[in-house]
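What you see is the complex with one protein chain gone and the rest in place.
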Amino acid sequence: MKAPAFSYARPKHLTDVLALLEKHGDEARLLAGGQTLLATLNMRLSEPALLIDMQSVQELKGLSLAGNSLRIGAMVTHSEIEASELVAQHAPLLRMAAPHIAHRAIRNLGTFGGSIAYGDPAAEWPACLLALDGIVVARNLQGERRIAARDFFTGLYTTELAANEVISACEVPLATPTHRFAFEELARRHGDYAVVGLAASAQMNEGELDQVRLAWIGVGNMPLRSTATEQVLQGQQLSDALLARALEALRSELQAEADLTHSAAAKQHLAGVMLKRVLNTLSSPAPALNSASTV
Amino acid sequence: MTHQEPSPDDLATDARAVSITINGTCSQHHVQPRTHLVDFLREGLGLKGSHLGCEHGVCGACTVQLDGQVVRGCLVLAVQADGRVVNTIEGLSDSGAIRELQQAFVRHNALQCGFCTSGMLMAAHELLEKKPDANREQVREWISGNYCRCTGYQAIVDAICDVLAQRSKAGHAAHAEGAVA
Partner (left out) sequence: MELQGSVTIPAAPAQVWQALNDPEILRLCIPGCEEVRQISPQEMHARVMLKLGPVRANFVGKVVMTDVRPLLGYTLNFEGSGGSAGFARGSSVIALTPTAEGTRLDYTAQASVAGKLGQIGGRLMDASARQLANRFFAEFKAQLTGVASGERQIAIAQSGPAEADSATAASANFPIVARANAAQPATGGNWFDKEKPRLLWFAAGMLATAFGVWMGAHWLR
């Protein structure tokens, strides 16, 4: 099916994007990578009057160091993150997750900001942002506000972002030598939506797990952390007993919902498998941070 | 390079002027915002080598190059390509860039109806550039975004691995020659 007729603007400045958004409200749609939006339009599941293309807005691009954080411009593509040395060094979790996102052609256009704004429970970046305790920087005509990732995702395809706001960037804290990261995802075929996935970060203090963050993919109606299970792991050394306790906590905490291909029980079981793999990775000696291990 | 000026009426849906470099030649066209890149290439320019299978980005039949990277032509608007560089299967074929791949595809019977073939070749071409040391498993993963309903994929993977092997051998031979000389 072909997309319905709409108008198109390609402003060069964020203020112009925001002005158009303010002026046209829900009749206008922001065009980032377009890998979700254009598919939606092709299927006529939405018929906006105007598309605001952000590809020429310089302020939204680029990966840079900002104090203790890595700043990821909203329009940075999945491929750019996959190939970035800054990311490899300072946020290796993102590099681990990137190859799981759809296929190359999608990754070459899809953007980090677009994925975060969409908040798909089966997407990689929202879970990574949660696992890294990142920040979403949102701009509107009145100014800027910073929203913690743990407060950002509120429901199915629902985020804290207001209708007149644009995500300008996300920030993640720089990895330190005591940080460990792990990413596991199960999909029926490469590039499919995750059946279950887990993005995790932790600090290792002399063999003890500290500040574990477990962010789940494809389990609920939004990206979410299993904070009770994280508490069970806090300050502990990995052992069979600890793993059993963590799996127990996970079973009661994670109310996995069935989807088209897997029952709730299957998802619960697979979540436990992911947790086990991830904990083993987190507890292993740190890999060299700039080893280029892409598929 | 033209820039999109917002029209006096923000909501005008009529055709816009775009300037796109297609297969090495820069040209000006008028195209409606709603038209995606592959429809523009096929219907507007008669470049029918790129195909439309699903029109929502999963089948890969529409794969073209935008600024040197493979993209889904059905998930890019023609107006988004204003001021950018597009290469299609016609361009890659005419320039000889994919000759080895094309010959390998024929040798291994890697196409039957041919509908997926242009997308497969675009993806394979990028693999040869980006990952010349790929093993069979990695080839399979690389082209997993391109669907084929006819061949069962084995012949396509064989063809790509064949070219990888040839290039690798040629590379080693050249290296050996260099070392001797």
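Per-chain residue numbering starts at 1, and chain names A and B are given in the order in which the chains are listed.
Criterion: a residue touches a chain if its C-beta (ideal position, glycine included) is under 8 Å from a C-beta of that chain, and two chains touch if they have at least 3 such contacts.
Since this is a predicted model, take the numbers as computed values, not measurements.
Just so you know, the chain we are not showing touches A across the whole complex. Touch with the chain omitted from the figure is made, among A:L141, A:L156, A:A228 or A:A265, by A:L156.
When you scan A:R29, A:R139 or A:H179 for touch with the missing chain, the hit is A:R29. Contact between chain A and the absent chain runs through residues 1, 26, 29, 36-37, 40, 43-48, 118-122, 155-158, 193, 220-221, 257-261.
Quick note on the criterion: only the chains that are shown with their structure count from here on.
If each chain is reduced to the centroid of its CA atoms, chain A and chain B end up 28 Å from each other. Touching chain A in their complex are the following residues of chain B: 3-4, 6-7, 9-13, 16, 32-34, 36, 39, 55-57, 60, 63, 66, 69-72, 74-77, 79-80, 82, 123, 126, 138, 141-142, 144-145.
Looking at the complex, you find that chain A touches chain B at residues 1-12, 16, 20, 23-24, 27, 31, 34-35, 38-39, 41-43, 49-51, 53, 55-56, 79, 102-106, 108-109, 189-191, 295.
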